[in-house]
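In this view, the complex is presented without one of its protein chains, the others remaining in place.
Chains: A, B and C, in written order; residue numbering restarts at 1 for each.
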Amino acid sequence: MAELTYRAAVAAGIAQEMDRDPSVVMIGEDIGAAGGVFKLTEGLFGRFGPERVRDTPISEQAIVGAAMGAAMTGLRPIAELMFSDFFAVTWDMVANQIAKSRYMTNGQVSIPLVLRTANGGGLRFGAQHSQSIENWAMAIPGLKVVAPSTPADVMGLMAAAIRDNDPVIFCEHKALLAIKGEVPTGEQFIPLGKAATVRPGSDCTVVAIAAMVPRALAAAERLQAEDGINAEVIDLRTLVPLDAQAILESVARTSRLFTVEENPRLCGWGAEIVSLVADEGFYSLDAPLVRITTPHIPLPSAAVLEDAAMPSVDRIADTIRRRLEAAR
Amino acid sequence: MAELTYRAAVAAGIAQEMDRDPSVVMIGEDIGAAGGVFKLTEGLFGRFGPERVRDTPISEQAIVGAAMGAAMTGLRPIAELMFSDFFAVTWDMVANQIAKSRYMTNGQVSIPLVLRTANGGGLRFGAQHSQSIENWAMAIPGLKVVAPSTPADVMGLMAAAIRDNDPVIFCEHKALLAIKGEVPTGEQFIPLGKAATVRPGSDCTVVAIAAMVPRALAAAERLQAEDGINAEVIDLRTLVPLDAQAILESVARTSRLFTVEENPRLCGWGAEIVSLVADEGFYSLDAPLVRITTPHIPLPSAAVLEDAAMPSVDRIADTIRRRLEAAR
Amino acid sequence: MSTQRPTAAAPALETRLAIYRTMAECRQFEARAQELFFEGLVRGTTHLGIGQEAVAAGVAAAMRTDDYTFCTYRGHNHTLARGVPMAPIFAELFGRGTGLLGGKGGSMHLTSVEHGVMGSYAIIGAHLPIALGAAWSAQYRKSGQVALCFFGDGTTNIGAFHEALNMAAVWKAPVVFVCENNQYMEYTPIGSVTAVPRPAADRASAYGLEPIVVDGNDPDAVYAIARTAIDRARAGDGPSLIEALTYRHGGHSRADPGKYRPDEEVKAWLARDPLPMYRARLLAEGASEVALAAIDDETRGSVAEAEQEARSAPEPSLDVLETQVWSDGGSAWRN
Partner (left out) sequence: MSTQRPTAAAPALETRLAIYRTMAECRQFEARAQELFFEGLVRGTTHLGIGQEAVAAGVAAAMRTDDYTFCTYRGHNHTLARGVPMAPIFAELFGRGTGLLGGKGGSMHLTSVEHGVMGSYAIIGAHLPIALGAAWSAQYRKSGQVALCFFGDGTTNIGAFHEALNMAAVWKAPVVFVCENNQYMEYTPIGSVTAVPRPAADRASAYGLEPIVVDGNDPDAVYAIARTAIDRARAGDGPSLIEALTYRHGGHSRADPGKYRPDEEVKAWLARDPLPMYRARLLAEGASEVALAAIDDETRGSVAEAEQEARSAPEPSLDVLETQVWSDGGSAWRN
């Protein structure tokens, strides 16, 4: 066991795989000698050299397109999008080319790549540098979507993402970079598609990812302490593949579902989870299905406004308490 | 009353507004003398001239960006994206700039523009020319989303979209271009945000848009004839603003909801509708909420495969019949 | 036309006959495909390269078998030129189960990895960065492969063009960008939407590259220019950008009659039809009428045979609908 920051776990996860497989290469803006603007690739340039850790111009279409071309021809590229908002600049490459080419060619083409990105809000960066875009990717068939909440998950899921033979969108949450956590010693690997029940409970199921996991956990502790409500918290870890069974199994026990999403309200990943349960888990439900989300607005930059926009521990706890009471 | 094709209604709707307001201008690829590759702008160049109907290079970022800049400074531009799949090429302009600038500037900037696009499948064009992207837009706060199913709605909603002071994504469905319908004489205007109950019914609520509306209607007729099931069919017409009350009111009567979506399964607009009802309409429900969608795959090009992928009248009717029976 | 006259001697007769055969195959295949589109057998859309065969054929003859081709929706010629058999291409256009892509991709996405055809791309500009990526991969793997990337004049105005050219130049990637300037982006004359007269060549200097313009209806000239560029790329000297001047005889796609083009312009280009021009030149420069006629006839035979094979192929089985989204062959997104 060693204690690592979430930030350091990113570089450690990449380093583990670059050590293991010479076909793993990285490209992105300022990722080389500078170690990335969030210092997420620190040390990799020194260790693996400029051929394997390449700086690029500000050319997101070329970065992601080049990663695709390299993935089709024998490499396992990792491309960094500095902020996840910049996926929009290269969305054609992601949604139309990378996601669809295997299917369109009936499997002739494999695209084993990872698109890493600093995702999410909380840093007062404003609407164009704070988005949570997991739901953008989830809506596109052909993309896998990973959004870890702990250093250990970052390392283990990074290994799985890099070894995966399909394209993976790997969301590193900006607001979690400084958190610390235990990472087991030795090679890390956590398969994609396995949720973690991070707090067992019996009164309701709370589903979250990334920065919403610690908030959901804190809310659950508060509910336990203040109201005797015993909430189960599930960290999905990956949205695609989705551990639907873990959710359905939990809701079968608790009969109540809450999702906690950072993205704006409409068509978020929470809507997908709710819809799944509203269909397949309907008969085990005894209360409305509730999504706790950022309102359907762009994220504001001022601290008080941003804090009010994103689901907070307060809002999560209050919503769960209120809705459980209402359903009594 | 006059009979118009859906295709002709597009040009007629635009012409009505260009006649009315000299600040309405159009840009796009091949929209001028050529009248557009789908002949959706035929006649406009001749009538309004090259200053108001401008051909562009293949530069979707510049097209949409220029429309934004013009909208901020006194014009009401309409930009055509030839296929809705190409939104991906200019998604930054749409999702990050156009959608967010009013909010980020605290209302200093208004962006009254319409982004028109040929949307949807059924023409055997394959995965990159057949997507239904209403849910992409719905997921972004700051965008209004219109997806009409009849010539009259095309004209009336086009007028509303052009006169609206906010950005509107206007989805013209490729597979509907040739259909005909009555359009009342005189100036057309249908406010955004009003659903149409296109078939009243009492046994279940079926919510659809665009090309799924005629299919849902045909399925409803078949269910009535073959099974005595009386389905209510709601054509949402616009996703944002959403006529949530129309849906909730209908489900309050029918207790059962089906959505019919052309987009791939995950995070579609149907998930949003289902989630809304699973929360606010929960207590009037007596059966699972069911989404009928394209599977979560890219659309294939071969006729038999494409037909099997998209929700068909058969599949809609069969699903409703089967799920209503199972819930009995 | 101020094009670069290749200084190298014409290629060997054998090479030239191979080029001629490729051109004949492209022409006959596409002419038939167009008829079959009007018969309703070819579904969806097609974009024909009739008139532009010399570019695909000339470049392909200069390639190594393991080099990569990246082309567009107008990619039948480039696909055929790499030796992909006709029957699965026809079958793909017909939407049959034996199609090159199993019926999943259609005319716009022809791909045959085993022949080095890494895809036909239907969204303008996307494949330039992707081709650069394949070149980067070859460079990293030290495989000596070169990526050839074909695109149209209209494509030079989209952002991805700019990004790919700059990054390829900075990385000295072994990629050759070939712009087929057929004078039109769909229905719009390229000159009316482009700030410079030569949409590709006049941009080369923006990437530190030499401007190269070649007569795209002269396969020998194309071959020579391509050879130089490919050798240069393989030697590690970086990318090239070639502008080949040519013309599509027909419309942009499907049933487009191409009426937006002045009659004299069409007439002038038809008079420079690369097929008869090259045939005449080969005859004049030592090929026998017998040999050329044999190529013409054999090609007619292959096209007819391929069409029959594709016609009698079954529709795709619905079992494949949800396969090949993922590398495990399936499409499951949940447990």
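FYI, a contact is a pair of C-beta atoms (placed from the backbone, for glycine too) under 8 Å apart; a residue touches a chain by one contact, two chains touch by 3 or more.
The model shown is predicted, which means the values in this text are computed figures rather than measured ones.
Q: Give me the visible chains that the unshown chain touches, in label order.
A: In the entire complex, chains touched by the missing one are A, B, C.
Q: Just to verify: which one of C:160, C:176 or C:275 makes contact with the chain not shown?
A: Of these options, the touching residue for the absent chain is C:160.
Q: With respect to the chain omitted from the figure, which of B:141, B:156 or B:268 is a touching residue?
A: B:141
Q: Check the options A:5, A:23, A:59 or A:263 and report the residue that touches the missing chain.
A: Candidates A:5, A:23, A:59 or A:263; residue touching the omitted chain: A:59.
Q: Determine which one of A:29, A:80, A:134 or A:172 touches the chain that has been left out.
A: The missing chain is touched by A:29.
Q: Take the complete complex as the reference. Which residues in subunit A touch the chain that isn't displayed?
A: Touching the missing chain: residues 29-30, 32-34, 37, 55-61, 85-86, 88-89, 123-129, 265-266, 295-298, 300-305, 308-309.
Q: Write the list of subunit C residues that the hidden chain touches.
A: 157-163, 165-167, 169-170, 192-196, 202-203, 205-209
Q: In terms of residues, what is the contact footprint of the unshown chain on subunit B?
A: Looking at subunit B, the ones touching the missing chain are residues 25, 51, 54, 56-57, 59-75, 77, 92-93, 96-97, 101-110, 112, 141-142, 164-166, 193, 240-245, 276.
Methods note: only the chains that are shown with their structure count from here on.
Q: Farthest chain from subunit C, comparing Cα centres?
A: Relative to subunit C, the chain with the farthest C-alpha centre is A.
Q: Can you compute the centre-to-centre distance for subunit B and subunit C, using the mean CA position of each chain? Integer Å is fine.
A: 36
Q: Just give me the whole-number Å value for how far the CA centre of subunit A lies from that of subunit B.
A: Averaging C-alpha atoms per chain gives centres 30 Å apart.
Q: Mind pulling the residue numbers of subunit C that touch at least two other chains?
A: In subunit C, the residues touching two or more other chains are 104-105, 109, 123, 125, 159, 320, 325, 331, 333.
Q: Please output the residue numbers of subunit B that touch at least 2 other chains, ranges allowed.
A: 85-86, 88-89, 126-128, 266, 295-298, 300 - these are the residues of subunit B that touch more than one other chain.
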